[in-house]
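What follows is a single structure, written as structure tokens, with notes after it.
With one protein chain held back, the other chains of the complex are shown just where they sit.
For clarity, chains are labelled A and B in written order, and residue numbers in each chain start from 1.
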Amino acid sequence: MWNFCIQKGETLSNFTGSRSWRFLLLFTVFAMVVVACGGTSDDTAEEVVEEAPAETAAPATTAAAAEEAAPSGPDGVYKMAIFSDPQTQNYWNYLDTETDVWTAYVMSGQAVSLFSISYPNYQLVTGIADELVETSTDNGDGTYTYTVPITQGYEWSDGSPITANDMVFTYNTAQGLGLLSNWETSYAAADEETLGIVSLVAVDDYTVAITLNFDAGLSAWQYKIAQAPILPESYWAQYATDRETLLAADGSAAPVASAFEYDKVEQGAFYTWSYDSDTMWFGGDTTIYKSGTAVEWDNGKAPKVSASFGDTSGEAQLSYTAGPYVGTVEFTLYSDQDAAYLAFQNGEVDFVLNPLGVKRNLFDQLSRVQGVETVANLGNGMRYMAFNTRIFPGSDKAFRQSVACISDKEFVLDNVLQGVAVNMDGQMPEALTAWVAPVTGVLADCAGLSAEERFNKSVEILQAGGWTASDWGSHPGGADRAVAPTGVKGPGGETPPSDMLLYAPGAGYDPLRSTMSLFIADWMQQLGFDVTARPTGFSVIVDKVFTPENCKDWYFYMLGWGLSAYPDHPVDFFNSAYDTCDGGYNTPGFNNAEFDALTDQFKAAKTVSEAIAISQAMEAILFEEMPYLVLFNVPTLEVYRSNVEFPFTDVLDGLTGTGGGYPSNVKVSD
Amino acid sequence: MAEYIIRRTLQMIVVFFIFLVSSYLLFNAIPGNAFSNLLLNPDLPPDAYEKVLATYGLDKPIMERVQLYVVNFFKGDFGYSYKYYPKTPIELIAERLPRTLMLFAIVNIVAFYTGFLVGKVLAWRRGSKSETWITVTSVFSYTVFYPWFALMMLWFFGYKMGWFPIGKFLYPEKWYTAPWDSDVIFVLMIKFTAIISIIQFIAYIMTRGIESLSQRRNLRFASLLTIAVGSYFFWNTGDALTKKPYAADIAYHMILPVIVVTIVAFAGTALLTRTTMVEVIKEDYILTARAKGLSQKRIRDRHAARTALLPVVTSFIFTIVTIIDGSVLTETIFSWPGMGQLLLQSVLEEDIPVAMATFSFVGVFALIAHLVADISYSYLDPRIRIKSQG
Partner (left out) sequence: MSNTLKEQEELQKQLRKEAIRKNWKLFSQSKLGMIGLYIVAFFLFLALLQPFLFITGIWNPAIYDPVVGYDKISANLLVIECPKEYPSEKYESYEDCPGPGEVNIKKLYMAPDLEVGDYYDTFIQPAPPSRTHLLGTDSLGRDVFSQIMEGSQVAFVLGLLSATLGVGISTILGTIAAFFGGRVDAYLMRQSDLVLMLPSLPLLFIISAFAELKVWHLAIVLGVLGGLGGSVITIKSQALQVKVKPYVDSARITGGSKWQILFQHILPNVAPLALLFMVFSVTGAIASESVLSFLGLLNIDMSWGIMIYLSQTDGFIFSGLDFWWLILPAGLAVTFLAGGFYLVGRGLDEVFNPRLRKR
């Protein structure tokens, strides 16, 4: 550009300018020398092209050699984009302190667990355990023991067997070295006050006995301790001297229980896994039923497995044979999301790992691009607005119900946000069909009403709840705003405070919640409450509502939750024992004895059907009491190149959220 | 002079101390901390968060932490990164610095040189129509909304035209079997760039005294040729030969960011050069030179431009200071994980030890640069020396 300008300037000038041309040439040469650093920029660039096939040929030959040893040894590369550098390659470090999704995606299969979960139906299946042990033995002294047999014959990639001792080692290390956060969750130690593990011992090499100081139900046993990570003693024992040494140890050389091992780790640029030709971790047929999974695994190297879990009657939904089908898995770092999708569009990567999925408009554009496949799944999470039930007016049930009634979420979602998100009323994502409780209470009563009807209904609810007003206002009908009631007073004659704030993320962070907050605040205004939506930084909201000292300093806020595979979250969110004032997750300060009793039953439930029944009873209370106004669920939209074949694409929370792009099951063709 | 330097150095130490304490307090004033996310994970036991805080020493009162940090800082202990524990900030900086240095050394050289050339032409063509339009264009390329512009360029050249890679600094498949880390290559490239820059600079100084224009030009051309030939041999022998394809890969990925930043950055230098040169042209000795009948071009290059170089060079020194600061956006958009990204991430994630270390790094750099600029100024221009003492 400037070059052009100078030329133009030359001709217009009084100077003849022949020398300045030479100067320009000199400069160009100089710039090229500097830029290309090779003195011969064009030549080197070409050499790159020439040398490229020679270099890629090298891994191809090793893969060919591997094929002789293992007939199924695959080649081909599966390329995925990531947006952030993994924190570590060390599994201990990954779970300690803070887990990060990017670290999780790039983490090789360094750990196994007794039980595990099969997707897409979220069915509990065995990991290295021989059977799904559901019942414990009562030791009579208040402790209960689960005795789990481990399948013989599994091996780590260094050839050492996977035994009960590995689990004992992992437990002892996590406890002994004081590993933090997620390790404390998986291997919670028991004392007088906390429920946890009293002892974890190996009865013999292939049986492990876990003694707890309570009779654990699904959420504490099957979905927590039985899924705790187990790491190889053979490798890690040398580092297990203190926390820092262990966490600093090189994880890229650690043995794995999978077909892939780390190959090249180029911090800040890319990471690769390569196929281990000696592995036993390949193959196996999985058949998925509506609520059951059948596994047949016989590859000649690993122990034979033939098992079914859950209800495997009825018609199979799908079945697939596990891979790996690729020789190399590559994770490339793009710090700019747009650049990553641009590279994807260009065919440079096959799949973009993105837990939030791609935005709707980009999704729409990409869906029309040749060679791109799209898939839309519901997210395993929810966005919600919380009332502070500790202080007036949030403490009043009628108030909460009337706000829930007048808030026409569907209008905002369908019209303003144009179906970017899906309405959600209860605590369970729609895709967990069995768990979803029927909508009752005020949300059911007000569903489908017009703006005018909603206003009138909300006023009725307030009146029935003992509220008074000097003038109850009216609604002119149609799309207009209501004439707000004036002089509204609570049942005890209390005047609601003025200038109440509804904290919600700003448009920059999340336009959906930001938009929703503007509308809900406006509806509350129409009911005669002085509420303003205040776009606020995410960390500011978190700091405000999760700090015990501040638990009475707010009225309303909007945030979201991502949920785990086992939907036990209502316990944490609403049991009065977990009140935020005492450092828990019950931010609304919801306190309901009936609900608390149900949560205790829920925690002790040992079968899924039992848990579901209790969970629905819990939700009925929540629909009546409305500590949260659940807002919506944002679908996870994903795109992949059509040369990639996933075993399945319809799965709650998407391909990234459940399987990190399923590197060991995808088929990649050229 | 010596007294002045000593006094300034003492002042600098005090300033740095204040800088250290105030930035530490600033980071702690941000709501939440690096581990706030733990509060959002209901699976964790209730005291997990407190335990983590205690492990990283964040439970202590703020004044005690500041004290501890400053004492440790001067002992050379910068703590551990919160996010990349147990890596230290120094390890992270050592990993990131070469990448930033390489990219922005080239960017600055190219942008500075281009800007100087354009500015020279502008000043000399004062009042002409072309001057107005070049200036207006330069101004808009200077004030262009940078991230937007960079993304557009990335889209156009990277995707639409397909001439350049879309971000990153290497093609992974070329590096699968590379026996080195990319940093090794970066360091080699930086060394190479530094050497040829020094040679070129020396050649420039040596040829300054030569009166004959054509002779000087020819000599400089010869020196460039020597460098070209020298670098050809450098990259085709021994150790460097095996590293050449990797270096070339990185160089190829550098082209687009260099072009984009140059377009935005050259205008600053160009406009500055123009202003100073316009002032210089009015000076008496230029008029004398004109009266002597020297050629226009010669006056421009030999007399006016050289005098005008001084403030431009000073501004160049200050530009170098802002490299890391200014690299934040470029590195993010072009997926170039260097110091700028480290700084941005550590600030956003409240990884205080890393943020403090990078802040101090930038701060020390800035302080020294200011000192050098002040000293060289008063050394070069006696008038300023008198003033600063008076």
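Here, contacts are C-beta pairs under 8 Å (C-beta built on N, C-alpha and C of every residue); 3 or more make two chains touch, one makes a residue touch a chain.
Because the structure is a prediction, the values reported are computed rather than measured.
Between the chain not shown and the residues A:147, A:367, A:547 or A:601, the one that touches is A:367. Checked against the hidden chain, the listed residues B:18, B:94 or B:372 yield one contact partner: B:18.
Check A:482, A:518, A:545 or A:631 against the missing chain and you find that the one touching it is A:518. Only one residue from B:104, B:146 or B:252 touches the chain missing from this view: B:146. Listed by residue number, the positions of chain B touching the unshown chain are 11-12, 14-15, 18-19, 22-23, 26-27, 29-31, 126-127, 132, 135-136, 139-140, 142-149, 151-152, 155, 159-160, 271, 275, 278-279, 282, 322, 324-326, 328-329, 343-344, 347-348, 355, 359, 362-363, 366-367, 370, 387. Annotation for chain A: contacts to the undisplayed chain at residues 338, 341-342, 345, 358-365, 367-370, 374, 376, 415-419, 422, 506-509, 511, 515, 518, 534-537, 539-540, 635, 637, 642.
The definition used in the following text is that only the chains that are shown with their structure count from here on.
On the chain A side of its complex with chain B, the touching residues are 1-2, 5-6, 8-9, 12-15, 19-20, 22-24, 26-27, 29-31, 33-41, 44-45, 47-48, 51-52, 55-56, 58-59, 77, 79, 85, 87-88, 93, 96-98, 100, 180-182, 184-185, 188, 194, 224, 244, 247-248, 263-264, 266-270, 272, 328, 330, 332-336, 338-340, 342-343, 345-346, 348, 537, 539-540, 542-544, 546, 561, 564, 569, 572-573, 578, 582-585.
Residue ranges on chain B touching chain A, taken from their complex, read 30-32, 35-52, 55, 82-86, 95-96, 99, 106, 109-110, 113-114, 117-118, 121, 125, 128-131, 133-134, 137-138, 141, 151, 154-155, 158-159, 162, 166-170, 172-178, 181-182, 189, 192-193, 196-197, 200, 213, 217, 220-221, 224, 227-232, 234-235, 244-245, 247-249, 251-252, 254-255, 258, 263, 266, 296-297, 331-337, 341.
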